[in-house]
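Missing here is one protein chain; the remaining ones are kept as they sit in the complex.
Right, subunit A next:
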Amino acid sequence: MSNELISKKDLLDLTGISYGQLYRWKRKDLIPEEWFIRKSTFTGQETFFPKEKVLERIDKIQSMKETLSLDELAERLSPSSSAMMELSRKELLKRNIVTNVSLELYAKENGTAEEFQFEQLLELFILDKLLSSGDISLDEGRMILQVLQEGRGRLNKSKHELLLIRKLGVTSCLLVAGAENIMVDQGSRVTVMLSVESCIEELKTNL
């Protein structure tokens, strides 16, 4: 993802939204606080945004606000709220949210369940995402589940990054909070780097 920034003025010009809307969306947490980057310019302080992210987000808000209220939108977009979302096993398969393979693996580890809470759904979703991308093996999937379950309850409080590092055929799985830059030695390879936050968002749009 590029690190290009866009100034508030250009953003409003480009998207056609008004100051009132932008500030309202900020209040409702539709645009996260961290995206408001304050910088000194020759006219004093100005606010900038990460261009790609904010344009994508505004696009999403504009396309969904026709059918949803702002509060419902906030529910969907903010990672910290995971209100009453529960799905049954059948529903999950029917709506193609996860595949049967990951469900079986999950069941093997945790026993069979018919209903899934949001936190479980998230674990399942991440597992499925990685398995179907072909980046990980079943054994590694098991490891990821373990790590995710360890971190359960904390995942939606701050930003976490899920990492999978391989060295000489041995895999380690890490769950890191607030990881910006990660360096590994030459013999190791980072096979997976996944932002939990974006997974939560993706999952919510799918639900």
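The rule is short, and it goes like this: a residue touches a chain if its C-beta (ideal position, glycine included) is under 8 Å from a C-beta of that chain, and two chains touch if they have at least 3 such contacts; residues count from 1.
Convention: contacts and distances are computed from a predicted model.
Note on the omitted subunit: UniProt lists it as "Cytoplasmic protein", one of the names in "ABC-2 type transport system permease protein", "UspA domain-containing protein", "Cytoplasmic protein" or "Sco1/SenC family protein". The chain that is not drawn here is touched, among residues A:Arg27, A:Lys108, A:Lys167 or A:Arg189, by A:Arg27. For subunit A, the list of residues touching the undisplayed chain reads 8-9, 13, 18-20, 22-24, 26-27, 43-45.
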